[in-house]
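Removed: one protein chain of the complex. Kept in place: all other protein chains.
So that you can tell them apart, the chains are marked A, B and C in the order they are listed, and the count of residues begins at 1 in each.
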Amino acid sequence: MEITVLFFGILADATGLNAKSYNGIDSFDDLRHRMEDDFPGIFHYNFRIAVNRVITEDNPVLKDGDEVACLPPFAGG
Amino acid sequence: MEITVLFFGILADATGLNAKSYNGIDSFDDLRHRMEDDFPGIFHYNFRIAVNRVITEDNPVLKDGDEVACLPPFAGG
Amino acid sequence: MRLIEGPLMPGLIAEVIAGSGGSHDTGAHALFLGQVRRDRIDGRFVKAIEYSAYEEMVIMEANKISKTILSEFEDVRAFEILHSRGMVKAGETALLVIVSAGHRQQALAACGKAVDLINERLPVWKKELFEDEPDL
Partner (left out) sequence: MRLIEGPLMPGLIAEVIAGSGGSHDTGAHALFLGQVRRDRIDGRFVKAIEYSAYEEMVIMEANKISKTILSEFEDVRAFEILHSRGMVKAGETALLVIVSAGHRQQALAACGKAVDLINERLPVWKKELFEDEPDL
């Protein structure tokens, strides 16, 4: 599967990226390991995951073309 | 004593006046009778009394030059 | 507190909002705008409201309201009331309350309290003018 990962707030600063594409992903767990390889320690940040703009639980089922967003605590207003 | 009486809201309509001066007033009770003579039934309206812009109880003590205002229920905003 | 002849026009409202923006420790403004409704009363529609006020007492009471708000809500930095007197047509604005505070909760709570106090305590009266009546 091809998955697009989006980084917001402090995670955009930490990774230096707004988005990154991953190819050949099997599962969320696989994606997680690939992200940890690219950005060591990223999962120590406090953030939630949205898949296609809907906030999900810990281990979502992914399909090809999904957009996975990493959302630090919101601070609008 | 000389007392100025002010009429607001529906009481201005009912009396046809915004204000009226009364001379030779002894007491609030005296004023009340003079007002009742001029505007029969006026004390059947629902209103409060302010003396010099402070809302008072039923039978205030008056002094020369006081301004007595007749205030129907407020309806600002 | 300012009593304004006729409706509070959008330009005036914008000016008051812009004028309250200056302070650098202000994070929130809560505003309330009261507008004349085209209410139906006994089958007739309201065209306008004529507001009358006991002006000297309005100013006194507004100062008391201001003191109450500023002492009850410590985070409030600025507070202003504008109210119309005279004729205000349906759809036009007759009341503006603006509360500026450090943070949102106090701004909103103080604004609600101020609007309640204005309704209870300001010596202002309404007279409806209906659509089937001639203009004054």
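Please note the rule applied: a residue touches a chain if its C-beta (ideal position, glycine included) is under 8 Å from a C-beta of that chain, and two chains touch if they have at least 3 such contacts.
Computed from a predicted model, the values in this text were never measured in an experiment.
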(request) For the chain that's been dropped from view, list the shown partners it touches. (result) A, C
(message) Which candidate, C:I4, C:M57, C:C111 or C:V124, sits in contact with the chain we can't see?
(response) C:C111
(request) Pick out the residues on chain A that sit against the missing chain. (result) 6, 8-10, 12-13, 50, 53, 69, 71-72, 74-77
(message) Contact with the hidden chain only, please: which chain C residues?
(response) 10-11, 13-14, 17-18, 21-38, 90-93, 102, 104, 107-108, 111-112, 115, 119
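As a convention for this text, only the chains that are shown with their structure count from here on.
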(request) Would you kindly tell me how far, in whole Å, the mean C-alpha position of chain C lies from that of chain A? (result) 48
(message) Using Cα averages as centroids, what's the distance between chain B and chain C in whole Å?
(response) 27
(request) Among the residues of chain C, pick out those that touch two or more other chains and give their numbers. (result) none
(request) Could you list which residues of chain A touch at least two other chains? (result) none
